[in-house]
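Shown here: the complex without one of its protein chains, the others still in place.
Chain IDs A and B follow the sequence of writing; residue 1 opens each chain.
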Amino acid sequence: MFTTFRQAMAWLHTWFGLVLGFVLMAAFFFGALSVFDREFDRWAIPATRIEPQPMPSYERVLRPAFERMQPTRAAVDAMRGQVDGPMPARFDTVAYWSAYTTHRDPVVALFAGYEVPNARHAGEQIYAEATVDPRDGRVLPDDRLKVGSGFFYPMHYGLTLDWKNLGIWIVGFSALVMLAALVSGVVMHRRLFREFFTFRPGKARLRSALDLHNLTGVVALPFHFFFALTGLLIFAATYYFPLGHTQLHELHDRAAAIEAQQTGLPHQRAGVAAGLADVDAMVAQARQRWEDKGKAGDVGFLVLMHVGDANGYVSVYRAGTDRIALVGDGIHFKASSGELIREDPPATAVARMAEFLTGLHLQHFRHWLLRWLYVLGGLAGAVCIATGFVFFVEKRKRQHAARGSQGARVVDALAVASVTGMALATLGILVANRLLPEDLAARGDWEQRAFWTTWVLALLHAAWRSAPVALGLPNPAWREQAWAISALAIAAAVLNWATTGDHLLRTLASGYWPVAGVDLALLAVSAIAGLVAHRLRLRSRVRAAQAHAAEPRHA
Amino acid sequence: MHEPAGAMWLLAGAVACAFAGMAWLALSMPAHARQVWGGEPPPARLRLLRPAGAAGLAASLLLCLRVDHATIAVLVWLMALSAAAMAVAMLLATRPHWLRVAVPWLRGRAADGS
Partner (left out) sequence: MALAHAPAPASAPASQQDHPRLALVARIGAAVLGGYGFAWGLVAAATSLLVAAGMGFHDAEFLASLVGVLAMLCAFLWAIAARRLWRVWAVLAGGGALLAGVGSLVQAVLG
């Protein structure tokens, strides 16, 4: 198809980069926001604006909360079809209770799985979740949409397209194309080292767009490559290459059985009732053991398996706040007696590599500079893709205008929608979050509708205003949407003040950074968008003056 | 991890070293040297900037390693390098003469070789 390797790579980079670039914009932008997902949650759910706490006491806080948990009515109804017989009023055979917290979570997330009696499939489980205030065990309203961790984050890895995991596949393919675009980009970029620091904003749009595209791509090349790669790895064994449950399921099942034997952690209930020893004492013992190994730390994850059964055991995992690896160093105790069953041995070399690669992406570590540098990298990636779109359109719009093609116009409209449109949609959900009535039923659904509606409106606006592109001229939608971003960002910050009383002076004074940070970011976005809009308007005025001067005089 | 205040200064130092290193590497290239000083400094001076730049980047890594566990430190360093390179490129594009502060020992127009 192509005469040289470089030509082939250029074609690949251009066309696959263009088509998948729209998906990648979302992955990079919402990925950058997801670095501070829990901070967005605090902003969006004012009831949770409290300081992060370490994992609270089991006896005082967690047990009462666990005992009160039950699956939601919706979950029970969904399970009805899988059961031969009546559904119980209460699910009391607890497969597991678990509690999870991080150094950024002021609330504790509780999860429970219950055995379903008379289920058609053996081992069928039904689940429940709750969010509690760690200071007193008070259950917090769970029906609030966690705009950060419950929306921006799933948006980033799956576009919230859950049907048959289609979104995860689309983002996965776009990540592969990202890797291909990076390799092909390097192959195409002949003067990589000489132009490492080159950005010439004064030059023609085509050249300066390419300069910026190359700069943001090359300067953060390791970041872009590793994030695409580690992102793929996180889902690879489960979604993209699920051999363990398909072609190689025999190998998998055999390994699971052996593991159960070796670890001494029972897979199933014994069917014999038994009590529960002092869990807080077990946790204290675990923390002591970590400290003895030179790894003092906080509890990140607490699991109680087969609750109320003789085979029950309690697992305590260490939060990985000071290193890349996630929760680990699990220590397991027999539930009925509190005696130690097992201390997880040091991980194998491969397991350590896996923990490192996935932990690098998932960022559970406590390091504010590194988090902000990650945001910078994500935004650099977004700028790289956006300038790619601009370059594509600039390069072709005059030729397309000359032959009456709409191609450049279509791409430009889509580019506006995926750059400024996406930012507008994000601001739209934040504004809706503050404006909607507190007690509105299915409030989270309405917030999401606000997001998608704003995006569709941005797309329609971009399409409507893009007619000049078909004549070889710039699309005014860029400037107009930049103004809209500037306005909406301020509105969101002001609405936070108006609806919660937590204005910037107060949050800065009390040092409550999650909310102060989001408000400051909103103000910064507003300022930058306003500046960009202003510059674009000046440029269009200059161009209009030039066009006017060049017009032949009419009779 | 070290106590927060000390760590902050060390990390600030690491970022500063990364910036200096990247600035020196950039200015060792004649095209960028011209942007910053208007003329081209003698090649001897420029040649020194390259190893100086590398040293700056190495110093940055050492400072990062003083603050964190090795795995995190290397990541912080790599990301700091990207940020520093971006900052230097943006300065070269908008206010190139500001970068003279990174090489204070080279003054004035370089045509006279001083």
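One rule holds in what follows: contacts are C-beta pairs under 8 Å (C-beta built on N, C-alpha and C of every residue); 3 or more make two chains touch, one makes a residue touch a chain.
Bear in mind that the values here come from a model prediction, so they are computed numbers and not experimental data.
The chain not shown here is in contact, across the full complex, with A.
Considering A:M1, A:A89 or A:A550, the position touching the chain not shown turns out to be A:M1 (whole complex). Listed residues A:L251, A:L471 or A:A544: the one in touch with the omitted chain is A:L251. Among A:L62, A:L215, A:L229 or A:C384, only A:L229 touches the chain that is left out of the view. When the missing chain is restored to the complex, the residue among A:V350, A:A441, A:A509 or A:A550 that touches it is A:V350. Annotation for chain A: contacts to the undisplayed chain at residues 1-3, 5, 7-12, 173, 176, 179-180, 183-184, 229, 232-233, 236-237, 240-241, 243-244, 247-248, 250-252, 254-256, 259, 348, 350-351, 353-354, 357.
The criterion applied here is as follows: only the chains that are shown with their structure count from here on.
Centroids built from CA atoms put chain B at 33 Å from chain A.
Interface residues of chain A facing chain B in the complex, by the touch rule stated above, are 194, 196-201, 215-216, 219-220, 222-223, 322-325, 356, 360, 365, 367, 369-370, 373-374, 376-377, 380. On chain B, the positions that touch chain A within their shared complex are 1, 11, 15, 22, 26, 29, 31-32, 68-69, 71-72, 75-76, 78-80, 82-83, 85-86, 88-90, 92-94.
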